[in-house]
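A single protein chain has been omitted; all remaining protein chains appear in their positions.
The chains carry the letters A, B and C, assigned in the order they are written, with residues numbered from 1 in each.
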Amino acid sequence: MTVAQPAADPHLIQLLTPEGERLHHPDYDVDLTDEEYRSLYRDLVLVRRIDVEATALQRQGELGIWAALLGQEAAQVGSGRALRPQDFAFPTYREHGVAWCRDVDPLKLLGLFRGATNGDWDPEETRFALYTIVIGSQTLHATGYAMGVTKDGAVGSGDVLKDEAVIAYFGDGASSQGDVNEAFVWASVYNAPIVFFCQNNQWGISTPAATQSRIPLYKRAEGFGFPGVRVDGNDVLATYAVTRQALDSARTGQGPTLIEAFTYRMGAHTTSDDPTRYRLSSELEAWKLKDPLERMKAFLFKQQVADASFIEAVEGEADALASRIRKGCLEMPDPSPMVMFDQVYEEMTPLLRTQAEEFATYHAGFAQGGAH
Amino acid sequence: MTVAQPAADPHLIQLLTPEGERLHHPDYDVDLTDEEYRSLYRDLVLVRRIDVEATALQRQGELGIWAALLGQEAAQVGSGRALRPQDFAFPTYREHGVAWCRDVDPLKLLGLFRGATNGDWDPEETRFALYTIVIGSQTLHATGYAMGVTKDGAVGSGDVLKDEAVIAYFGDGASSQGDVNEAFVWASVYNAPIVFFCQNNQWGISTPAATQSRIPLYKRAEGFGFPGVRVDGNDVLATYAVTRQALDSARTGQGPTLIEAFTYRMGAHTTSDDPTRYRLSSELEAWKLKDPLERMKAFLFKQQVADASFIEAVEGEADALASRIRKGCLEMPDPSPMVMFDQVYEEMTPLLRTQAEEFATYHAGFAQGGAH
Amino acid sequence: MVQLTMAKALNEGLRAAMERDPKVILMGEDIGKLGGVFRVTDGLQKDFGEDRVFDTPLAESGIVGTAIGLAMRGYRPVCEIQFDGFVFPAYDQIVSQLAKMHARSRGRVKMPIVIRIPFGGGIGAVEHHSESPEAYFAHTAGLKVMACSNPIDAHFMIQQAIASNDPVIFLEPKRRYWEKADVDPTAMPDPLEQARVVRSGTDVTLIAYGPMVKTCLDAAAAAEEDGRSLEVVDLRSLSPLDFQTVFESVRRTRRAVVVHEASSFVGLGAEISARLSEELYYEMEAPVLRVTGYDAPYPPSRVEEEFLPDLDRVLHIVDKSLEY
Partner (left out) sequence: MVQLTMAKALNEGLRAAMERDPKVILMGEDIGKLGGVFRVTDGLQKDFGEDRVFDTPLAESGIVGTAIGLAMRGYRPVCEIQFDGFVFPAYDQIVSQLAKMHARSRGRVKMPIVIRIPFGGGIGAVEHHSESPEAYFAHTAGLKVMACSNPIDAHFMIQQAIASNDPVIFLEPKRRYWEKADVDPTAMPDPLEQARVVRSGTDVTLIAYGPMVKTCLDAAAAAEEDGRSLEVVDLRSLSPLDFQTVFESVRRTRRAVVVHEASSFVGLGAEISARLSEELYYEMEAPVLRVTGYDAPYPPSRVEEEFLPDLDRVLHIVDKSLEY
């Protein structure tokens, strides 16, 4: 099956061509300072480096698995940077770039894929929920949270620096789940301040997006009575502009928007996956020409917003980040087995207390050479 | 909340005004013989009579509960008569009119609501699945069945008398269920020969349709890439025309259609319900003016297709039907308690065999006065 | 002290909880103007407004899933599932999301959510309206599972469940909704997770919860006439299960019979039997016996009385226990 080419789609919102030319769009635009443009580029580079380093650590047996975001950096950084501090994001398991924008330490992401924790960041403090693995379930949590925002009157006051919005991430595959469609029902009926951000990276493991929908996914929203837009997800500026506007629309009380970020999963689904079994390398080659980092770099050069020394400085930062991650990962302590018992409930139940005590005694026995 | 008035909606397909005037529609029409027109009217009357009689029997304690179709006769008879013999229908718990069109003995419906059986008709023979109570779940069964029709090559041969189609009934409330939306995904992706027939009777128990969708329900289909139409569900001719066309479109390989039959639940949700708690009697009064039977009767008279003696004859038939039902209900035997055990699996498991034997012995003990 | 039905006692309990804490909200199908199909939320929307008591779209996964988000936002949602048989579309949200959230977030994210479910049979209903799904939830770590058996407990337990920061599956025996008792709203309730000896006896302990407590009490009363003294334990909390109270009772009577409407195979009765033999192996004089619904789908209602444990079946098994 052939994948539609974004450039050919008149409904695709683009502010930056793959060659780094700046386009203008009647409804969406951004007007950023040079500093901000550079900063976006820096994010893209750092986020990719986190991803590359984590992939390498997995290959070396330090992580059980890793879900790479390779190719989706612009979709994530563009939308992540569009969030205002008070906004709340609900990720899948691949939103490392959004996590970065929410100041979640990348080591916490690694801790999850290493099997040391289930994430271990503070959702409230970072305004970034824990990763969710059961496909689509977080979209309902996000919708409920957004309903709570409305209940709290934190919407439509006119103050965009105070009013809140919620963003729910999910993939093209997830669009088929009942939960996601129920979230659309709820969000529209309660006019919840939420943005549904679908990264259509063309694949759900080995399943092409065409197996999930026979029409472009952004159109799904129409069926539920709220707007859907398709943005070039490899274009960080367009993603930023479209998401910012959708979030502000939500926070001002205009309800939900569905954004389909048209992008591409350039790597395997996870490090356990082998995409050569189900897709042609020519597809990947075609998408490489639309690489989100390259186009932003080209733009910076063309606009003379940055020069080689800036690029080099960012690379230096990325190297430092990578070695911090590597070191942190190698040094990461294993959790105490007692974590199994201690937070199942707010207070340990008698049954768990007995099990925890027996466990401790049993292992103490081992320590004293009492084993078989 | 105010309920939209069908007449005011330009998207509502109507072939018969509430006053019985015949309208013409560019895309949908019917050309029936006088005999056929009369037969439709007869169906409406008989179906309503079944419903009235069952409601009365419930009031007298003969049924545990009854879900009345009052007001929805045209939606059900119109769509039910549009089915070709080879088509397969998947009902909710309210499709007594469709059951009638599929030659399911009304007493079987009563048996279910009496608690004697779970339906007890043969789905294969009647091409009418058992009633489904868990809202929306049957839409997936219908979709799977339709996928099987395609696999069997029973679609698109060009022979409408042979090619098969499937119809799935559900309500406005059901449209919110994940399952129903997943059925839309599946049906569109596999281009299954299915018609989704939503009777929007304005209410899901006490919940108005506006709590399920903020736009007209027929538009839901657009989001999944297949056509949706809204028909006047109190107009048996329009319902017939629209359903017939959608079924034929499905059987010729053109995939799914969503039909929203805009109608009204004139009675309570079930005999256990008290609609005065949540809706105004003025709403009911307004809908009474659109009664599906009255308008068909008016049409028959206006067109001189029938006269008073025909109406009387049908009433006579209805009386006979009603007394057959009443008699059959009163005489209906209770099932043997052994039905609990005997069809759980194709062969009884040892555990069930033991339980059945113990049960039999225990009750034999009672019979012999061995009880406490 | 007022005489209340269980439905009304729950209603008053919900009202008290809502008055106490403005974060308590009620959500579910038809709970607003209608007051729920069993009228348990009757009048609450009128008094607390549509913001705190609201009808949802018809989708249970949506109900529980959005409740989880509302809880993350600081609310304390009480969800009504209309009937036992309709909780399963929400099963993933309950078992994979709600139950695990506290543990996976290392206690950072609390889930003070109550899911109210009218459960059990005996009301002459059609399919899917008479299920006893408690084992599915009790087997799930992270959930608490409660079942009330009388108006007084109903009144207090619902308030305690709402006050709990753990997610609670709150099972209401629908066929007991209309039973009455004198409720003193100022009384001091027992702790939520504590079982209770509701009738003392010396020969056999009957262990039950929800709808079967009354059945057991009736059986014990009948047995007394025959000179047998049955103790009845109302578990109240199915998970965590207060084994202390159970053990103490069975230590005295040395015999136990568990009674529930749910099927026997891998049901609560099995767990109680297993634990009792693990703990009181040398103290019991008979195996723990079970009186349960059969291992079959709930039958058409015209035969439900044969499916459900009743006084006679309980006494029949008590006899068996005494034969050991």
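Structural remarks
In this section, a contact is a pair of C-beta atoms (placed from the backbone, for glycine too) under 8 Å apart; a residue touches a chain by one contact, two chains touch by 3 or more.
Keep in mind that what you see is a predicted model, and the values were worked out from it rather than measured.
In the complete complex, the residue from B:Leu140, B:Met296, B:Val314 or B:Ala356 that touches the missing chain is B:Leu140.
Of the listed residues C:Arg52, C:Arg73, C:Lys100 or C:Lys174, the one in contact with the hidden chain in the full complex is C:Lys100. Only one residue from B:Leu23, B:Ala298 or B:Val344 touches the chain missing from this view: B:Val344.
Hidden from this view is one chain, which touches chain A at 64-65, 93, 112-118, 133-135, 173-174, 176-179, 204-207, 211-212, 272-273, 277-278, 334-337, 339-341, 344, 349, 351-352, 355, 359, 362-363, 366, 371-372. In the full complex, chain C touches the hidden chain at residues 61, 85, 88-89, 91-92, 95-96, 99-100, 103-104, 127-128, 135-136, 138-139, 141-142, 239, 241, 262-263, 265-271, 273-275, 277-278, 281, 286-290, 294-297, 324.
Touching residues on chain B toward the chain that is not drawn are 117-120, 122-124, 129-130, 132, 134, 137, 139-149, 151-152, 178-179, 182-183, 185-186, 189, 339, 343-346, 349-351.
We adopt the following convention: only the chains that are shown with their structure count from here on.
With chains reduced to the mean position of their C-alpha atoms, the one farthest from chain C is A. The mean-CA centres of chain A and chain B are about 44 angstrom from one another, to the nearest whole unit. For this pair, chain A with chain C, the centres built from the Cα atoms lie 40 Å apart. Separating the CA-averaged centres of chain B and chain C is a span of 36 Å. Annotation for chain B: residues touching 2 or more other chains are 176-179, 211-212.
Across the assembly, chain C contributes 56-57, 59, 61-62, 89 as residues in contact with two or more other chains.
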